[in-house]
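My questions all concern the structure below.
One chain of protein is taken out of this complex; the other chains stay put.
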Amino acid sequence: MRAGSDLAAIRERKPLVHQITNYVVMNETANATLALGALPVMAHAIEEVEEMASVAGALVLNIGTLSEHWIEAMLLAAKSANVAGVPVVLDPVGAGATRLRTETAKRILDEAEIAVVRGNAAEVATLAGREAEIRGVESIGAADSGAELAKAAASALGCVASVTGPVDHVSDGARTIAVANGDALLGTVSGTGCMSTAITGCFLAVASTPLEAGAEALVAFGVAGEDAAVGAKGPGSFHVALYDALYNLDPATLDLRAKAEG
Amino acid sequence: MRAGSDLAAIRERKPLVHQITNYVVMNETANATLALGALPVMAHAIEEVEEMASVAGALVLNIGTLSEHWIEAMLLAAKSANVAGVPVVLDPVGAGATRLRTETAKRILDEAEIAVVRGNAAEVATLAGREAEIRGVESIGAADSGAELAKAAASALGCVASVTGPVDHVSDGARTIAVANGDALLGTVSGTGCMSTAITGCFLAVASTPLEAGAEALVAFGVAGEDAAVGAKGPGSFHVALYDALYNLDPATLDLRAKAEG
Partner (left out) sequence: MRAGSDLAAIRERKPLVHQITNYVVMNETANATLALGALPVMAHAIEEVEEMASVAGALVLNIGTLSEHWIEAMLLAAKSANVAGVPVVLDPVGAGATRLRTETAKRILDEAEIAVVRGNAAEVATLAGREAEIRGVESIGAADSGAELAKAAASALGCVASVTGPVDHVSDGARTIAVANGDALLGTVSGTGCMSTAITGCFLAVASTPLEAGAEALVAFGVAGEDAAVGAKGPGSFHVALYDALYNLDPATLDLRAKAEG
């Protein structure tokens, strides 16, 4: 893990992070990406996604508000990214909540090469064929521990699994990293999971491996969450402070502040 | 009215509030729902709305940025909610401003059972066949007083009418409740009307009657608005403080702070 130097690399190289994401969080993930130091671009038209994805540093797919043409666009973009060697992160928002979401996430995993799946325990468990319960897009519980689940999902899905929760776990099947950074207020703002996926995309554009990218992103986002919680009076002020904190993240101290093991 | 105990019930049960709403306010209504204590989910695909609506605690329909497939999705979701006994609140954003909006709102009211219509005076008057003037999505004036309009609309539409303005009026045709909580800054932030509709959905999931849900929601949102106005320097800081205030609403004092009559 070299979260600090990879953050510095993001700020220096300003990778373009192409995001096909849901309507609810587009502004939020664009602003989180920009505050961290990368360049977000949102483009979902079937006519342009291949062109945009092929020149990006990373592609972020998020199924939070699906419909037919968006699914087609995600598949086209992912295949174009694969051909161009651009890493792809998938956020399977609400997998397990409806058949459309579960099947779409599985289809993307089947038809394209995904570097990292970043989701909550219930979403990842659904895709890995493990027991879990979801209410809407919120994980209510999963049979496995986070570490077990991340490892099993990485093996089952053939990519890095990044399972976020009170403690996050990122695994490539062989190695599993636990990240304990963050703050409970992250759970009170809609779209913080989606933001962590966007930030995973930023780190994928510069990191050595998808495993490190996944863990470094959660360290950076978690540390920003810790900073944002200082003085926050609730979800509104925390949300605002989160962008300030991402912008002010210090590469020199980031690894010292990481609560990562494994 | 038991606004305090119903707020406590929302926080304890965390009902899923399925929202098919407009692009402008999706993040805002999701965050308002979450800050209050319920679980928002946004889903608009024809392939999944029936499944999602049927397991929700309430369904919120908002016609603020319509298009063909979204209208179809709203009708499918509403009918599914009706079959499952899930209450539905409709926000007829811009009814009266274009034929599409007026006709779509009327069609939803005709084809599905709606528990509460929550709108401004001009929108509700348009649907109830009364005189009114609207500019875009802002009510410029209505011939009736708020209390008269809410009562007449409830009778005409066969559901609870919740008419917001400087003083809000909620009526089931027999009983009309006036709610005077709130702050003028609510009118300076886009989507606060839509937020009040989402919060009406949260209360519909737990309250005894749609009339009480409608009035309790406006008390809760209005009190949060009063709290948010303290120290606000304009619409930006007020908007942020509104989420903090919703999150920090105190069930123990909510009924004491209610300015409700009727």
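Things to note:
Going by the order they are written in, the chains are A and B; count residues from 1 in each one.
We adopt the following convention: a contact is a pair of C-beta atoms (placed from the backbone, for glycine too) under 8 Å apart; a residue touches a chain by one contact, two chains touch by 3 or more.
No experiment lies behind these values; they were computed from the predicted model shown.
Among B:Ile20, B:Val88, B:Val137 or B:Ile199, the one in contact with the hidden chain is B:Val137. When you scan A:Glu12, A:Glu51 or A:Glu261 for touch with the missing chain, the hit is A:Glu51. Residue-level contact of chain B with the missing chain is found at 22-25, 27-28, 64-68, 94, 97-101, 135-138, 188-191, 233-237, 239-240. Listed by residue number, the positions of chain A touching the unshown chain are 14, 16, 18, 23, 26-27, 30-31, 34-35, 39-48, 51-52, 56, 69, 239-248.
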